[in-house]
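Up next is subunit A:
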Amino acid sequence: MRNQRMELVNITIDGKTVEVEKGSTILEAAKLIGVDVPTLCYMNMGDMHIEHKPGGCRICVVEVEGRRNLAPSCVTPVTPGMKVNTHSIRVLNARRTVLELMLSDHPFDCLICAKSGNCDLQSLAQRLGIREIPYQGEHSTYRIDTSPSIIREMDKCIMCRRCETMCNEVQTVGALSAVNRGFDAVVAPAFEMNLDHSPCTYCGQCISVCPTGALTEVDHTRQVINALADPTKTVIVQTAPAVRVALGEEFGMEPGTIVTGKMAAALRKLGFNYVFDTDFAADLTIMEEGAELLGRLNGFLAGDKSVRLPILTSCCPAWVKFFEHNFSDLLDVPSTARSPQQMFGAIAKTYFADKIKVKREDLVVVSIMPCVAKKYECSRDEFAVDGNPDVDFSLSTRELAQFIKQANIDFNSLGDEDFDRPLGESTGAGVIFGTTGGVIEAAVRTAYELQTGKTLDKVDFQQIRGLENVRYASVDVDGFELKIGIAHGLGNARKLLEDVRAGKSEFHAIEIMACPGGCIGGGGQPYHHGDVSILKARAKAIYREDAGKSIRKSHENPYIIQLYNEFLGKPLSDKSHHLLHTHYFDRQDDVFVD
Partner candidate 1 sequence: MHLLVCGGTGCRASESDAILENLQSTLAENNLDGEVQVVKTGCFGFCEKGPIVKVMPDNTFYTQVKPEDAKEIVAEHVIKGRKVNRLLYLDPENKEHVADSKHMGFYKKQIRIALRNCGFINPENIDEYISRDGYEALAKCITNMKPQEVIDEIKASGLRGRGGAGFPTGLKWEIASKNAADQKYVVCNADEGDPGAFMDRSVLEGDPHSVIEAMAICGYCMGATKGLVYIRAEYPLAIERLKIAIDQSREYGLLGEDILGTGFAFDLELRYGAGAFVCGEETALIHSMEGLRGEPTVKPPFPAEKGYLGKPSNVNNVETFANIPVIINKGAKWFASLGTEKSKGTKVFALAGKINNVGLIEVPMGTTLREIIFEIGGGIKDGKKFKAVQTGGPSGGCLTEKHLDTPIDYDNLIASGSMMGSGGMIVMDEDDCMVSIAKYYLDFTVEESCGKCTPCRVGNKRLYEILDKITQGNGTMEDIDKLRNLSNVIRDTSLCGLGQTSPNPVLSTLDNFYDEYLAHIKDHKCPAGQCKALMQYVINQEACVGCTACARVCPVNAISGERKKPHTIDTAICIKCGACYEKCKFDAIFIN
Partner candidate 2 sequence: MVKVKSLADLKKIKSELQSKLDLREKSEHPEKIVQVKVAMATCGIASGAKQVMDFMIEEFEKRGIDAVVTQTGCMGYCYAEPTIEVTVPGKEPIVFGYVNIQKADTIIEKYVKNGELVDGIIPVNYETIEKQ
């Protein structure tokens, strides 16, 4: 946004004069005139206030007339009359040499690297036409760290420090820090232990921003293929709402393309016996969580002082682990409702297994998630019965795309197909779980009607949508002012939680998603390379999908109604508690144990 009163500065870049706001960087100015200076460590997701420009990689250096050395364009502010050359021989040589140096301390296993084809370092090497590495010498070598969700292969780290910014400043998780110095410097958990000995929440934001293959998700595709190939197993799949608005990107489609139908078709082609939808479980979550909210609210209104408000959503596993580590004194505040993934698993392995007469151990539940923390979530002990997990494997959006390609499926030419029933039917409320603010909006749609007995005419709560880090809204529930808060990104969540801890929070309900943007920006989504417009397009698509649904309130989902009638009874029933609710653990000291 150009503000007219802003002071303007004229500078010349590559012989072209450009007028830019005072305080802009050379990089920003260059962009305005179509000069694309390459960058590597730089990251700017302006709308979400995520900025990382340590000026460390030195790839974006340019020559500034009158300056002794080259200037990093990402952090050098323009000055009036500045003359910049972005491709002088001196610059080109320096940029190439710096990249050669980086590559001289980088493994040469591009062929088998998980990041191949999506790697910023690889693209840059291509772009600069690097064909040999003149500088040979010692390579940094580290033990590969495998945790339930994330693999750290720090041999591939180029010290851009993006992960560190995400982990510490954006997420305030504090699992990672730069350690050691000089050539030995690397980003690692405390004492260079594995991530599973750290307060890591497995949100995967480090993976989302890693420009190389240093941080990737644990790949479970192989196990899924094995299950599909096993004739004794019935393999069913559930797909999270945010997957359908991002998967298309992996096949060259515009961000925000909705591929729900193609995705169902592809999954069926891959051999899944039933293709279901996590959105169904999202509707179920609303039934349980909504009931819990109303229960607490009505207790509060009746003067019960023991009621804990606000209630916090609990569908994000990274967020759950975050508060188990950092707010273990507030474990009774979040809703006890399991996440949609786990509700789906529990219902699939009981209600649905009975329906199709398959034994629990012969039913394999696979989830497709925009997330890597979901891998960790389904491995948590409390979500297994006699060692058999409710959800067997969780694949990320990226893994699914890879799997589809591997199976020779021409995704783009697939026709649309529907989900199977009964666990494939969902409402618009279930869909919007995929973006920040969606869960609370879905909850309000249901809670309003259940509480007041009236029909909600206007289901679109525009005031709680958007990408602002922390959002507040109040909803008039028949004269009662329901105050809700929304935070995405764990750092923002921390602020709201600290208010709760201090007894200052005025909210009745708070929705929290660990990833900036919510699940659309999840750690398992196609790489957005720091481009916020991609996240915006995905969010829009989510709301489009919602608007296109005939039913938009969870409690109106006929198969949910059927599930309660046939199996669960009512929300918060004993059976619901047993299958759909959980409890939390104090993990504040649960790290660094050998």
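One rule holds for everything that comes next: a contact is a pair of C-beta atoms (placed from the backbone, for glycine too) under 8 Å apart; a residue touches a chain by one contact, two chains touch by 3 or more; residues count from 1.
How were these picked? Simply put, all candidates are chains of the complex that A comes from, given by their letters.
Keep in mind the model is a prediction, meaning the values are calculated, not measured.
Trainee: Every candidate listed belongs to the same complex as subunit A; state which one touches it: 1 or 2.
Mentor: Selected candidate: 1.
Trainee: Name, in rising order, each residue of subunit A that touches candidate 1 in their complex.
Mentor: It comes out as residues 54-59, 61, 69-70, 72, 75-77, 90, 93-94, 97-98, 101-102, 104-105, 134-138, 158-159, 161, 178, 180-185.
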